[in-house]
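Would you mind keeping the following structure in view while I ask a few things?
For this depiction, one protein chain was excluded, whereas all remaining protein chains were kept in their positions.
Each chain gets a letter, A, B, C and D, in the order it is written, and its residues are counted from 1.
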Amino acid sequence: MVIEVSVEKRMESKARHFRLDAAFSSREQCVVLFGPSGSGKTLTLQSIAGLVTPDAGRIALNGRVLFDTQSGVNVPSRHRKIGYVFQDYALFPHRTVLENVGFGLKNDWPWRLSRDDRRQVMEFLEAFEISQLAQSYPLDISGGQKQRVALARALIRKPDLLLMDEPFAALDTLLRVKLREELAKIRRAFDIPMVMVTHDPEDIRVFAETLVIYEIGRVRECLHFLKSDGTDLEEVLAS
Amino acid sequence: MVIEVSVEKRMESKARHFRLDAAFSSREQCVVLFGPSGSGKTLTLQSIAGLVTPDAGRIALNGRVLFDTQSGVNVPSRHRKIGYVFQDYALFPHRTVLENVGFGLKNDWPWRLSRDDRRQVMEFLEAFEISQLAQSYPLDISGGQKQRVALARALIRKPDLLLMDEPFAALDTLLRVKLREELAKIRRAFDIPMVMVTHDPEDIRVFAETLVIYEIGRVRECLHFLKSDGTDLEEVLAS
Amino acid sequence: EQEIIVSAAASLTNAFTEVGKKFEAANPGTKVVLNFAASGPLLQQIEQGAPADVFASADQKTMDQANEKKLILTETRKNFAGNGLVLIVPGDAKTSIKALKDLTLKEITRISVGNPESVPAGRYAEEALTSEGLWETLKPKFILANSVRQVLDYVSRGEVDAGIVYATDAAVAKEKVRVALKLEKHKPILYPIAVVAATRKTDPARRFIDFVLSEEGVEILSKYGFGKP
Amino acid sequence: MTQTLVPLLLTLKVAGFATLGASLVGVSVAFLLARVRFRGREWLDAFLTLPLVMPPTVLGYYLIVIIGRRGWIGSWLYETFGVTLMFTWQGAVVASTVVSLPLVFKAARSAFESIDPNLEKAARTLGLSEAGVFFRVSFPLAWPGILAGTMLAFARAMGEFGATLMVAGNLPGKTQTLSLAVYDAVQAGNERMAATLVIITSLVCMAVLVFSG
Partner (left out) sequence: MTQTLVPLLLTLKVAGFATLGASLVGVSVAFLLARVRFRGREWLDAFLTLPLVMPPTVLGYYLIVIIGRRGWIGSWLYETFGVTLMFTWQGAVVASTVVSLPLVFKAARSAFESIDPNLEKAARTLGLSEAGVFFRVSFPLAWPGILAGTMLAFARAMGEFGATLMVAGNLPGKTQTLSLAVYDAVQAGNERMAATLVIITSLVCMAVLVFSG
């Protein structure tokens, strides 16, 4: 993929002011945004997805302009073809696992899934090894299972890009290792480019092809590991 | 210290049943309870502090019986002389940092701190490098600062034992390393025994003298590293 | 099927309920809806546009006000009944009142009368007591009611020690209240009735008034203790 | 029997329509206030909450000023269509709607505001339009809160007394709801009637409470 991101956004609240002014670009398949919490990583991700409107900037994916203040373009979130896995997964609590995964397949009234759509959902549930949870509600399933449902729900719409916000932060250390491997496998199987937000160095080791290091409100460095421009991952992490 | 813990407790709720039946003992200064979430570590910690009443069991610290269903002993929490640092720190949001730290110093009406008490609080704030936050409210300080306030608030009462529930789980990975070292230093300075709950293997490396490994509702193993009985830490962690 | 609304003074409650039924029987296809309250509030309702077709008040003053405000058809106004005023006490009361001035006794702590501002029975009571020079003296004991039927209710429940109501009201609750004495020094109590000016049902309204004034109507009224005008 | 049945049915009719009206207005404005930031937002909230703290008789007075035969809207209605709301069951509906509006409105607003915004965002990334987000996510998630508010509004509308008395009068069979009939029966010293009405009303209220709780 080719992704170009440049966003400016002021956030004002009673307690504090925050200003994000971040830009990066990548031609690799896996971009990791790394930095302390509150540095604007999630805000960047939501800008890419069209969930937040930056004050100024430009966002383009594979040559398609999604947002540009200069030319006045702002593609609504629902037309961006971008999958988003939220930090807390944001599963619909009033829908079963099956309904969650099929949620985005049919978007006009009366919202009932066709037989074909249902079959596709079932295939996805099987591929993600959650068929047995089809009729369960999100409240009753574990954190690792939730992550798979959220992933399946995003991927079933065949998005051009997958955004993931701290996908492992809510999980036990023990579970984290396992699911990290699984995600890497799934990503390869679907061959989908990804932008991931994390503050865990381990995620960088496993996923980063491009590494964007954030500090409060801005990008400190943007490193490209696949270009073999002499940048060494372990060196970066040690610093 | 000498600590003996043996607790049984049933928890019933609409969605699930949980039964804790755990026992361990130690003569070391640093006990780490390790295991997946939901395995009963926090429940054990709260039983030691007297915040939860087990259905059956016995808890003794340095020969003093705090709880014993056989002899009907159940020392109220306020008389156990045990400091507790909660996972989310549980600072009083309606009190300043100074008032939080001094909260447990004077417990009868009219709850005003004497000049001596105030001086002592100020000394603690300085020792914990949070003097500049004395008049701030918990809402306005960072996660790392909150942890120091919680520690200072617990230690100022000179407890016989310090309990810590996942002290670093809420922090950034970057901050975590720094605060882990700080805590180790503080613990040595105050020379206070500690029981810590965690699911991060790194905490075991830094703190564990006794390691209690939990699985759902019970203790799988209790290992003593200082006894040099052939147990190797790295071996345990690798398994 | 048509419907007329008759707004009538609270003291007419029992009598007009029967009058209404008999009228409906005599005029098939006409339904009578009865709206009872103190005459003052009824006048206010009509002024605010209440869909009343006939207005029957317990005193001349209220009807005069209605006339001044052009709320009634003047030519339809007729007096149709008379009444008396009595002092009642709860049926189980131990105190015995032989004259109005006994109301000043210490054991009589609460006396209920209609609010003279809006309740005709209250105005008659004020007149009667004033002429005995007792109104001002008794004022601290008064429990002012919103209608004469509320006075009756307070006395029947024993919430007050005495009350002033119409003779016909006292007769309705014979088992619960006792008439202590009749009051006399007040204007004669005459009930006027008239068609409401805003009505679109002048015909049945006139017919209802005619029925009230008819022999059958007078008979029903006298059965409930009302006198001839 | 009919003496208690008629006011009961009338009460259910009036309270039903009032609840419907209050819910439609209350839920829409609540959603607006919960999602759109505009000037005077909190003033609108305060204005709609006013009936909750205002004496019903004062509301009755305002309603007379507005929909009375000589009122702003009332005189226009009368002159144009020859209808008046005063002393009609429709007038009672208006009074009850105003009085019960804050209960739905407040409940709906807090229900909408307690929805995790990420759920609505997730729906957007899944291709839903704003209307789709409302009907498939926001509304179903707010539903338990809205329902509870609606039940309270229904109960409040059933019990409305002061404003209804002033606007709709107390006409048996036309505007005399249970609440007014109880008052009337007690006034008239009709003890058996009063007791019957009180028991019926209590039962209905308890049913509402059990359902909404």
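Throughout what follows, contacts are C-beta pairs under 8 Å (C-beta built on N, C-alpha and C of every residue); 3 or more make two chains touch, one makes a residue touch a chain.
All values derive from a computational prediction rather than experimental measurement.
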item	value
Omitted chain - touching chains that are shown	B, C, D
Hidden partner chain, touching residue among D:158, D:171 or D:188	D:158
Of B:78, B:119, B:188 or B:205, the residue in touch with the unshown chain	B:78
Chain not shown: contacting residue from C:4, C:72, C:103 or C:145	C:145
Positions on subunit C contacted by the hidden chain, ascending	40-41, 43-44, 47, 110, 115, 117-118, 142-146, 157-160
Subunit B, residues in touch with the chain not shown (by the definition above)	46, 49-51, 76-80, 82-84, 86, 88, 90, 92-94, 103-104, 107-108, 111, 153-154, 157
Positions on subunit D contacted by the hidden chain, ascending	42, 45-46, 49-50, 52-58, 60-62, 64, 152, 155-156, 158-162, 165-166, 178-180, 182-183, 186, 194, 197-198, 201-202, 205-206, 208-210, 213
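Throughout what follows, only the chains that are shown with their structure count from here on.
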item	value
Rotational angle, Cα trace of subunit A fitted to subunit B, multiple of 5°	180
CA centroid of subunit C to CA centroid of subunit D, Å	36
Inter-chain touch pairs (all)	A-B, A-D, C-D
